[in-house]
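Yeah, one chain of the complex is gone here, protein chain that is, but the others are all in their spots.
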Amino acid sequence: MAGSIFGRQFCVSTWGESHGKGIGVVIDGCPAGLSLCEADIQSYLDRRRPGQSRYSTPRKEADQVEILSGVFEGRTTGTPISLLVANTSQRSGDYREIASYYRPGHADYTFDKKYGFRDYRGGGRSSGRETIGRVAAGAVAAKILGELGIAFQTYTRSIGPVCIDYERFSWEEANRNPLYMPDAQAAFHAQEYLQQCMQEQNSAGGVIECVISRVPAGLGDPCFEKLEANLAKALLSIGAVKGFEIGDGFLAARSTGAENNDAFYMDEKGRVQKASNHGGGTLGGISDGSPLVFRAAVKPTPSISREQQTVTREGEAVKVQVKGRHDPIIVPRAVVVVEAMAALVLVDALFSGMTARMEYLGKIWGSGIPEK
Amino acid sequence: MAGSIFGRQFCVSTWGESHGKGIGVVIDGCPAGLSLCEADIQSYLDRRRPGQSRYSTPRKEADQVEILSGVFEGRTTGTPISLLVANTSQRSGDYREIASYYRPGHADYTFDKKYGFRDYRGGGRSSGRETIGRVAAGAVAAKILGELGIAFQTYTRSIGPVCIDYERFSWEEANRNPLYMPDAQAAFHAQEYLQQCMQEQNSAGGVIECVISRVPAGLGDPCFEKLEANLAKALLSIGAVKGFEIGDGFLAARSTGAENNDAFYMDEKGRVQKASNHGGGTLGGISDGSPLVFRAAVKPTPSISREQQTVTREGEAVKVQVKGRHDPIIVPRAVVVVEAMAALVLVDALFSGMTARMEYLGKIWGSGIPEK
Amino acid sequence: MAGSIFGRQFCVSTWGESHGKGIGVVIDGCPAGLSLCEADIQSYLDRRRPGQSRYSTPRKEADQVEILSGVFEGRTTGTPISLLVANTSQRSGDYREIASYYRPGHADYTFDKKYGFRDYRGGGRSSGRETIGRVAAGAVAAKILGELGIAFQTYTRSIGPVCIDYERFSWEEANRNPLYMPDAQAAFHAQEYLQQCMQEQNSAGGVIECVISRVPAGLGDPCFEKLEANLAKALLSIGAVKGFEIGDGFLAARSTGAENNDAFYMDEKGRVQKASNHGGGTLGGISDGSPLVFRAAVKPTPSISREQQTVTREGEAVKVQVKGRHDPIIVPRAVVVVEAMAALVLVDALFSGMTARMEYLGKIWGSGIPEK
Partner (left out) sequence: MAGSIFGRQFCVSTWGESHGKGIGVVIDGCPAGLSLCEADIQSYLDRRRPGQSRYSTPRKEADQVEILSGVFEGRTTGTPISLLVANTSQRSGDYREIASYYRPGHADYTFDKKYGFRDYRGGGRSSGRETIGRVAAGAVAAKILGELGIAFQTYTRSIGPVCIDYERFSWEEANRNPLYMPDAQAAFHAQEYLQQCMQEQNSAGGVIECVISRVPAGLGDPCFEKLEANLAKALLSIGAVKGFEIGDGFLAARSTGAENNDAFYMDEKGRVQKASNHGGGTLGGISDGSPLVFRAAVKPTPSISREQQTVTREGEAVKVQVKGRHDPIIVPRAVVVVEAMAALVLVDALFSGMTARMEYLGKIWGSGIPEK
């Protein structure tokens, strides 16, 4: 069953395994006339590239993207955009041992149960490298959104027990430290915590937060295609994400209606505004013009060199230490993945919303109809 | 844009407004040969029916379901199943006033922004009555799952600050108290808390938990169609749900790899098992044979009779008190909605998984092919 | 597997059997603000209603449509539109015998092979009454298209060996005779032919032609979603349709490039026009601004009272005469079904085309984005 296609109108179809020939994505449904070049996409890919700090794997991966189709003379043509990142840094030897047993916290066992066997090299399709296709497609989506003025801030909200303090929030700082934390003090403590984890041959998780501003009101649908429903799916589809919340999220469940309701008022320019944003930017599944604010909970990296208990494919109990070049934390590298997935959802909602009203049809087709 | 269709192979298409002629759903993709009658569906609908306790609206809604198609001589025929629940208890007069202003925490404003106007009677399509179609379809999905031995336990985990204690967990108790809490002591304290909210013209939220046991390993897909991704979308598509987590969820983000990884072992019957279930029943988006455990955070009912600040459609600031017959908490009635949505996701995953291996094709089609 | 949902953005989900409680359709994706009432739909349904001439079944079917949702104060709200036609004229007794054997030319045998059993009353889901849902939804689609100036002429091109002569084409005549033939002389000869068929306990087929004018250039997609591909699927999905062609169709296969190519020229108003329309209104799957011209071949009614050879469910050879109230020809009643299906395709193409260019996004969302 097809499971690697995302989106209804801006459809992305990703492919590729960790140790195959490459990773890629086909984008079907990008409007014609968008200015696009490889650098637009590369800047996104570079944000997830490993080897940039001591908290990510020392593997060197160039991850250079190539546009194979759909762009002509610097602009998208409206036809499918095929993007390719060749694999260049596979050391399959590292992984041969894991063919024989099931790594705890990994998909080895479930792939065997579903498919009968698996491409065990580097995790195959369940490798973190699978996200390359998402990020490449998300870069194109983000470029479309940018043209409409929609802007993203995605960052690390917490690592293990260390959470940012919003009083110290600094967007510049988020791009300065290797953890993408917008609070220098929290970033410092988080690094201390990570070093301790590494010393103990352990790993850490964290929470990623995404704030999208200048989103038009009216995006999303009232029922199954609620904006937050698609965001939740998009984020939970990222490996290692175990939770999603929008606005006050789980805290809202402990709040009361009087506290949690966001009052409306008119601003000085005569626009309806909300006095607070407990809802996180949607009401009834539809954007309300406030910033979208949502979070993803990321579990600790399952690959740890500490000894663990597991079984072989044949069912024999074994003790294992997962070798290879692994990140002690994947949160910083997953920040751009969260942003990419959110961009895909938002573009799709924008496209879907273009048929919400009869009057919109006339704006596009009114002049296209030949005279009698 | 279509937003009221859910599912890829077991597709449900819901329709209906709070104060229209009825609410319904069409199920397309139900296999032939399932024994099905109206009572199978009615028992699910009765679980969400209001008027059963002092914590739900005193409206009397019979909510009798009628099967209009797709069932012949007590069995499904494989063709679309149309289910109808006629609306019988609308008092539109209660709602006329809300046509003029935007209720805080409701979708009035966003419907106007999206569609230009709205059916304001009882919330129209964004009413809680919209869930009737989900529950009716979910009852059919649950019946299919039941035939395969898959079983659900869905209940209220917390209301406001009151959480169940798993040491006192009792499934019988969950069906005994009006809050569907599987802990009598928590249910008692939660009711005290709700009475206080009602006295203060306020409302409460809570967390719903769903545990699905006897799920085959191998359901779900490695990439965008991860089992937890579809569960997250399904639950976030329910009005008032603001968060989703599977397994340890947001707690996992504070844990370490050594704690969070679930070790594998062989049980006495030679089956692979997990020593713990921090993951909540999936690895890499695919079920691992452990129970699925996930939660939804539900915000407090936005309709409160306490005075609130808002604006009219014309932009005038007004103070409002939302009248009508509203639940001080929607969590207990939403329990069955969560279960229904989860059942829809699981049936779809089961169906999708039937083409995961070449050998499965032969099991169905091997004998159907005419000889040369 | 779901098979009763049609359309990508304007999605219709039909349901209902010949002898069940009713027939209906849910339309998901209709823009808000379309003026719509039951009479708009009824006028389409009346065109397929039987009992209007001696060439259609003498069954009396009121086929009154009821709008159950999605319309408020005379306008569509953007939420699903549920349409219901109650069944009122079933005489199940007529059909009981056919439960035991397989009618030649009908789906009795294939339903049994697919589903294991069937609702045999009146053909169940494979009855001609299944088209009621299509026509009701098509009426809504046609209303949308009408607002944009797009106009349909659908008529009977031939019955058995009798074809219209385009020199005598008269649109008024098409609505005057019971066969919907736009040529009085051909209609006269076709009626003679049909009377002969009826005397011989036989039935006839024919060809339906549809011409859609004032279609904007630019609808349809270059690859799998070619406009003619979706029209072909739509028409072949109608029971008894065995062929489809656009423009010169099968004749084009015998033509040459020099004859078949349509030359371009500029008209006096400076618009690009085609000197001929061998292509039938598309080039490369995309509308070119010329009228869309396409045809469906309809097989003779399989239900004939003449004796036929077949087998019972148990495999015994039997001779049967199909009783019941059947049309000697279904072409005239299928004319509106063809038009309805074409309207569904065209609305979907219009909606899809709204994201073809970046500049279109700005036309809808440019002003919706809040200022910084």
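A, B and C label the chains in the order they appear, each numbered from 1.
FYI, a contact is a pair of C-beta atoms (placed from the backbone, for glycine too) under 8 Å apart; a residue touches a chain by one contact, two chains touch by 3 or more.
Since this is a predicted model, take the numbers as computed values, not measurements.
Although it is not drawn, the missing chain touches A, B, C when the whole complex is taken into account.
Interface note for the absent chain: among C:Gly70, C:Gly122 or C:Gly160, the touching residue is C:Gly160. Checked against the full complex, the one of C:Gly138, C:Gly279 or C:Pro332 touching the unshown chain is C:Gly279. Considering the complete assembly, chain A touches the hidden chain via residues 1-5, 7, 9-11, 13-17, 20-24, 26, 28-29, 32-33, 66, 68-70, 72, 75, 77-82, 114-119, 124-125, 351. Considering the complete assembly, chain C touches the hidden chain via residues 1-6, 8, 14, 102, 104-111, 113-116, 125-126, 130, 158, 160-161, 197, 200-207, 217-226, 228-237, 239, 242-250, 252-266, 270, 272, 275, 279-280, 282-289, 297-304, 306, 308-311, 315-317, 352-357, 359.
Of the residues in chain B, those that touch the hidden partner chain are 8-10, 29, 31-34, 76, 78-79, 144, 147-150, 214-218, 222-223, 269, 271, 289, 350-366, 368-372.
Going forward, only the chains that are shown with their structure count from here on.
Sorting all chain pairs by how many C-beta pairs they have in contact places A-B at the top. Between chain A and chain B the centroid-to-centroid distance comes to 25 Å (mean Cα coordinates, whole Å). Remark: chain B and chain C have CA centroids separated by 37 Å (rounded to whole angstrom). Multi-chain contact residues of chain A, defined as those touching 2 or more other chains: 8, 217-218, 222-223, 289, 352-357, 359.
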